[in-house]
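A single protein chain has been omitted from the complex, and every remaining protein chain is retained in its original position.
Order of writing sets the labels: A and B. Residues in every chain begin at 1.
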Amino acid sequence: MAKLPKPEELAKVDYTPPKTSWMDTPVVIKEGMFCHGAKTKSLQTLGFPNARDWRPMDADWKLPENWKEILLNGIADRLKKYRSFQLFMDICVRCGACADKCHFFIGTGDPKNMPVLRAELIRSVYRKEFTLAGKIFGKMAGARELTLDVLKEWWYYFFQCTECRRCSVFCPYGIDQAEITIIGRELLNELGLNIDWIAGPASACYMKGNHLGLEPHTIVGNLEYMLDDIETITGKRIKPTFNRKGAEILFVTPSGDLFADPGTYTAMGYLMLFEELGLDYTWSTYASEGGNFGFFTTNELAKRLNSKIYNEAKRLGVKWILGGECGHMWRVLSQYMDTWNGPADFLEVPKSPITGTVFDHAKSMKMIHVAEFTADLIKNNKLKLDPKRNDHLTVTWHDSCNTARGMGLLEEPRYVLKSVVNNFHEMPEDTIREKTFCCGSGSGLNASEDMDLRMKGGFPRANAVKFVHEHHGVNMLANVCAIDRASLKPLMDYWVPGVGVCGLHELVANALVMTGEKERTTDLRGEPLPSAQAKEEKA
Amino acid sequence: MRALISLVAVLLLVAVAYGMAEANMRFLLGVVIPYAAVAVFIFGMIARVLKWGSSPVPFRIPTTCGQQKSLPWIKQSKLESPSGTMGVLGRMALEVFFFRSLFRNLKMQRYEGNQLAYGEAKWLWLAGLAFHWTFLVILLRHLRFFTLAVPVPVQMLEGLDSFLQIGAPILYITDVIFLAAVTGLFIRRVMLPQVRYISLMADYFPLFLILGIGVTGVMMRYLTKTDILSVKILTMSLVRFSPDASVLGQIGVLFYIHLFLISVLFLYFPFSKLVHMAGVFMSPTRNLAANNRWKRHINPWNYPVHVHTYEEYENDFRAKMKEAGLPVEKE
Partner (left out) sequence: MKLYDGGKIFIGLIIFVAFAAFPFYFNVGKVNAKPEPKTDTPAIQEWEKQNGKKQCVESKEFMRTEHMQLLNNWRDSVVRDGNRGYMSDAHTKRFNMSLQNECMRCHSNKKKFCDECHNYMAVKPYCFDCHIAPKEEEKS
């Protein structure tokens, strides 16, 4: 693996396009900008074609002989299945409004990272094979032959897009590069061209229920560690249940929160909140993944992985489902789950047992986001909160791409956040809400071998954090996304040292005054609380 | 280079029209080709839309650009994240009539110390809006050549468009804005390095074609005037499907060039990026309500998939589950 350059080096970006036209500029696959190829075993587990070990830097990608035919048939098939794809192939006018909206373009200056050009990579082949003008006029009409180089270019650039949809906000026709990348990756999967950082977790999720491949006893064990920590901090021993039939609520969250900090602090937050409420809920080891890396491979696999949530809810006989903090999880849940695996008519409309609020807006999918749940609790004064416990933190809010642009969850987490912290500052307005910037590692690109790419792609996000860090002393970046929690941390360490990363419910639990708890001296991370510090100084 | 070839292509079209007009092929230029162009345009666009319509929308994927509808005390952004028909209609109207999304446009700038900033960038929006609206007004004004007892709205439009009363024939404001906007869009395309880099011949050609139509039209009105009485006699005979060839000889060559370029535009339209005219209405990220969570969307090709069932999972892990104290279905 190439060594990651220094931030000053990486920040030097040349936006001058090459002298040669993009069609005549062959792709150069660079170290640090891509992830390892999917392994044989992962693809076999999932029943994906052309399972073999391969390396992107090798000249020979070990493709089936009729790869071209497979791809062209694949395109024809998707054109018939997705109006979005057919339409987005036809109507782009190349106005360029999307160009400098992409975090990867801003961070790399590579013109093929402009959403419009990323789409043209596939559009040019579409013109050649599927349109009259392209067949007659060829290159003059922007058409080109599908060659091995073109295929490699697709692979390289469709795995340099995090499906964040920021471009689609600015497009006058709503052309969504995420949609094109999703279909592009689906086509590549037909040739076994995936990356192992996606195929690995997806196959683990298929067999073991979660991306990290945590087996049932490990999940229980990991939670035990957290419960120990909670006991140390609060003096309270919590006893959550797993796979319990007859619970009112099934709780599903991304497995990342069960594995490594700072996600684990968020999971501790859930445990403490639910304990304090006396919520009748259960964890599941079978449906132990909220996220869906299948979504970054094919529509079919995404559906296969997603099916576990409703199936488990049915098996356990719960009334409704509560979902944890995650980004792409909620895009998949809110825009796909009910269509794929619904109708969930064996469930009831979610109703908060604490406040009695009926979440009518989720009456078909039967699942609500924990930020919605907690916002309702706070609005109804059901939580005793002491925001002073977060006074050592000056917090800013990162809207995750998928909850912002694929759901519209903007105010709920802010309401919760403002109720549990005293020091809050928004980042510049063009970098938040529907215009939020991706962490640079979404859609399964948060591996360790593509750090260059991740740091470049995360540069615009980090830059906005740096602004509030320097102007308002922000030292904590809060969010509702497991990939964010895992990937923003190295991003901050690289670009804005001194800023930590946390989930929303870590801050909630910090501020939550639990009945019968001992006087807290540290936050969930074991850092001394400001009040405790003051006392110590006095003494 | 791509711009140059496109310009040459349009100039060639002008030369072809000139040659044909001079070579007494005016019936072809003034009657046959326009009929063919209109037919191709109308049926071509219908075919294109039906083609789009024949692909389903398997998932409801609106791009939410504002607060969702959730708890009653949280204010929903009804136009940016519409949850019902009215909201969608409003969002689409803003998009179609005022280019809402383009209005958001920003320009990324880098300052010293690698500070990024996003400046206002409304020129593309302004030029785009000016171009499309004036094009529409000009098109509607042309109805005076295609109707007898010209409808009052068309006459009013013309009155508004010429209210400055400059010169004779009175200057139309839209003519000026239109030419300025097309020129502006062209300059933008060649000046901005990124936009120039992505531009295809298919981007320059329609710009030059439309510019050619505008220039010949303006020339006919303000400079080398044509006998518009004969023009209207011709156009009225065309819309009545009884072409009057007797006036063809009295009309100037410039008119034939104008008409030929328009015919080419109509012929080209359904096979080019210009189909965005219809496509903008059908974009699933804009024309769908963000109501997935309370109204199930049906995918017509949804099919059963192979899943890893709980039973299989328990079979894999039963011993470990029991050891960890987890309940199991089968002992």
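Here is the rule we go by: a contact is a pair of C-beta atoms (placed from the backbone, for glycine too) under 8 Å apart; a residue touches a chain by one contact, two chains touch by 3 or more.
It should be emphasised that the depicted structure is a prediction, and the values quoted were computed from it without experimental measurement.
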Omitted chain - touching chains that are shown: B
Candidates B:22, B:227, B:312 or B:329 - the one touching the absent chain: B:227
Residue, one of B:1, B:149 or B:191, that touches the chain absent here: B:149
Contact residue for the chain not shown (choose from B:31, B:45, B:126 or B:253): B:45
Which of B:159, B:193 or B:327 contacts the chain that the document leaves out: B:159
Residues in subunit B touching the chain absent from view: 38, 41-42, 45-46, 49-50, 53-57, 143-144, 146-151, 154-155, 158-159, 165, 167-169, 225-229, 232-233, 235-237, 239-241, 278, 281-282, 300
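Here, only the chains that are shown with their structure count from here on.
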Complex interface listing, subunit A residues touching subunit B: 11, 13, 15-17, 21-22, 47, 79-87, 90-97, 99-101, 106, 111, 114, 116-117, 120, 131-133, 140-142, 165, 168-176, 179, 206-209, 215-217, 220-221, 242-245, 285-286, 300, 303-304, 307-308, 311-312, 315, 334-336, 338-340, 342-343, 357, 359-365, 367, 372, 375-376, 379, 404-412, 415, 428, 430-431, 433-435, 459-460, 463-464, 466-467
Complex contact set, residues of subunit B against subunit A: 5, 48, 51-61, 63-71, 73-75, 77, 80-81, 95, 99, 101-102, 104-108, 110, 114-118, 124, 128, 192-203, 271-273, 275-276, 279-280, 282-286, 290, 292-299, 301-302, 305-310, 313-314, 316-317, 320-321, 323-327
